[in-house]
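What you see is the complex with one protein chain gone and the rest in place.
Note that the chains are named A, B and C in the order they appear, and that numbering of residues resets to 1 at the start of each chain.
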Amino acid sequence: MDVVKLILDIIFYPPIYQLLLIGLVGSLVVVIFILWFERKATARVQRRLGPYHVAPRVAGFPQLVADLVRYAFQEVIIPRTVDAGIFILAPIVATILSILPIAVVPLTSNPGYWPVPMDYSVLVALAISTVSPIFLILAGWASNNKFSIIGGVREAFVITAYELIAILSILAASATVLSFNFVDVVEAQSRIWFIILNPLAFLAAFLAVLMATSGFPFEIPESENEVVAGPFTEYSGLLYGLNMGAAYMKRFALSILMALAFLGGWAPYTPGEGILSGYLIPSIIVIAKATVLMMAFSFTRSVYGRFRLDQALDGAWRLVFPMAILGFGLALLEAYLGVV
Amino acid sequence: MSGDGGRVYVGNLDRSAKRAKDLVMGKLRMGRAVDWATAFSLWPVHLTTSCCGCEFAATWSPRFDAEQHGALPWVGARQTNMILIEGTVSKKMACAVRVTWEQMPSPKFAIAMGACAIDGGIFYNSYNIVRPWEIIPVDVYIPGCPPRPEAVARAIIELQRKIRQKRVVSKWIEEGWRPDKEYVAPKEDPCSWWRG
Amino acid sequence: MDVEELKKRIEEALGGLVKGIEEGKGFIDVIVDLDNIVEAASRLKELGFDHVKSLTVIDYPKENRFRVIYHASSYLDEELAKYIVGIGADVPRDNPRMPTLVYVWRGVEFQEREVYEFFGIEFTGHPDMRPLLLVPQLAEAKPLRKEFIVKEEPIIRVKPPTG
Partner (left out) sequence: MSVWVYGEQKSDLKIEGAIARRIAEDLYEVFIGPQHPGSGHMRIIIRVDGDIIVDADPDMGYVHRTMEKLSEGREWIKNIPLFERMAIHDACNVTVSYVIALERILGIEPPPRARYLRTLLCEINRIAAHLYGFGIFGVFMGHSTMYMWSFADREVMVELAEKLTGARLTHSYPIPGGARRDLPQDFPDQARKAVRYFRRRLEEYRKIFLDNPVMRSRMEGVGVIPKKVAAELGVVGPVARASGIKYDARLAEPYDAYDEVEFEVPVFEEGDALARAWVKFEEIKQSLRIIEQAVDWLEKHQREAPMHPKFWERSPPLWKKVFEAEGRVKLLPLMANLKLPPGKAMARSETARGEIVYYVESDGKTTPYRVRIVSPSARNAIVFKYIVPGYRVMDLPTIYGSIDYFPPEADR
């Protein structure tokens, strides 16, 4: 009995269930939806059908499930030249780390359902979100493949460019309310969302998330025409599936951060008591907003090609970084004027 | 966890894998699901061996759109499970075909496209070509020079039917090797010119 | 400018180097001695023939020679662009060596490598004399020489079955 109780205790420890329910299950559902949507939307722009025959009645929705199951049952090749330990661990750790920010953000204003004390949640969430790319670089390095290493190095370049922007622009939201508490940030948006108050910071954050998750036009580390699959060139089977999933899960986690910081979180709704009203409905609202953001991200695929590495870095440092700083200044100004 | 020389010590992997296989394929009866998933997720690797690549490209163009069937040309050999030989395979290319085939994780399939891939076609007496079936086991042949895109799409559907009706993938996973097809080992090393 | 005038201009430019001028359909071949070919080609280039369209080699096993012709033409001079002028020489089959023209026309670099592997003609002074298209083992067989024979399937006429 004690063991069962212990397991139940662990599962119902707030950060864990939020990670499992929203982080793992929620992100899996959203990622499957988004990948399907991305393929269908791109197909629509390109005047074709996209995945269809796998299940014609639902327009090929289970296509991603088929791909996932196929990957899960494919041979996992570990080449003799790789550093096997890191090679296997890196994608697993990267995947876990990329959804970890979800464990420390509030999805409701009801303190009973906060996973952790919220006083410094903005800082903690941002800090955790910056860890996972290191494991992608490690994955590239451990693969001992030239394309992987080039891809890993590119990843490193891109990280240095986007991380500061992402942190600055999301901190702008917390600067407006002069608090590191995510709940304060969301509550302050009950009248007017920060996307309207501070569009500069939102735009900078949008671009930073695109760069962070290799979305077009910044799909540089995995740019297939020079470096095959970037850091993941040597990965096969489930490990590759994890790697691909990690990028989208990270996009999901960052989208949730953005939804909280700029799109008002659970804004039109006021969470009440009980698990339904206090936790599930507000979190579904947040996830829905994050999904809308991700749909916007996936449209860039059909419109743009990709930038060159130096152009992307140039743009990030010369254009987006000042924009993020301006956004931060704007936030401070608004805080000074007491707009919110 | 990581030992010297890149070895990993995590217990008896073979036994764990066998038990996992028994659980998934035996008790949970995932066989059909795996067949279904693989049939609708045949990703050809990007290896254009010859001029049939024109029609290969057209097959994935909006007019014919083979992505409908779940097939998506993918970049690296490690992430794919199908190789589409497009026409003639020259002696230099034979090495690339074999290496790519060996890089791909099983279960994997091959489609040979065009008359040249069957028996040389118009280049039957060329001194620089190799028959693809000498290097890799081919599942479906497409006649034509070049075959129309519809024929390529048809070959993909045919392969899907084969996988699902003969339950190729689930048997492959259960038995550890492919039961319905002989393993093709090239008689002479296609890369001998490269190794010198 | 017509062909006769062009011939005259070439003969003037090349001086005594010209051994003979052969006229084909759509081109002129200027034949020079093997030793003079670099000099002749440089003069032809000064005349305005700035690129090589085709490095043509024909094998004449009975006469024990290769005919090597650089078919040049002009990009920058629109008048000369209408003509293809070949500068060529005979290379003995038993000692297939000739000086390279890479330093006259850079564009022939890959074509000379091709000739090297298909005919076994070695271009002395070429910066990078390796086989281009063939695997090294095949390049030793020199497949475009006439003694390399590929099998041909004959057309067999079968009478249709009656009845």
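Rule of thumb we're sticking to: contacts are C-beta pairs under 8 Å (C-beta built on N, C-alpha and C of every residue); 3 or more make two chains touch, one makes a residue touch a chain.
The structure displayed is predicted, hence computed values, not measured ones.
Judged over the whole assembly, touch between the missing chain and the shown ones holds for A, B, C. Contact with the undisplayed chain is limited, among B:38, B:68, B:81 or B:100, to B:100.
Of the listed positions A:288, A:303 or A:339, the one in contact with the omitted chain in the full complex is A:303. In the complete complex, the residue from A:219, A:234 or A:334 that touches the missing chain is A:219. The missing chain lies against chain B, touching residues 45-51, 53-55, 57-58, 60-63, 75, 77, 88, 90, 92-93, 96, 99-100, 122-123, 125-129, 145-146, 148.
If you put the missing chain back, the residues of chain A touching it would be 42, 45-48, 146-147, 150, 216-217, 219-220, 223-226, 228, 301-311.
The omitted chain makes contact with chain C at the following residues, 24-27, 50-59, 71, 73, 75-76, 78, 81-82, 84, 103, 105-111, 118, 131-135, 143-144, 148, 150, 152.
Convention: only the chains that are shown with their structure count from here on.
The mean-CA centres of chain A and chain B are about 34 angstrom from one another, to the nearest whole unit.
Note on chain placement: the centre of chain A and the centre of chain C lie 62 Å apart, centres being C-alpha means.
Residue numbers of chain A whose C-beta contacts span two or more other chains: none are found. Contact residues on chain B toward chain A in their complex (touch as defined above): 1-3, 6-8, 30, 33-34, 36-38, 40-41, 61-62, 65, 67-70, 75-76, 78-79, 81, 103, 105-107, 169, 173. Residue ranges on chain B touching chain C, taken from their complex, read 91-92, 124-128, 192-194, 196.
Within the complex formed with chain B, the chain C residues making contact are 134-138, 141, 143, 148, 150-153.
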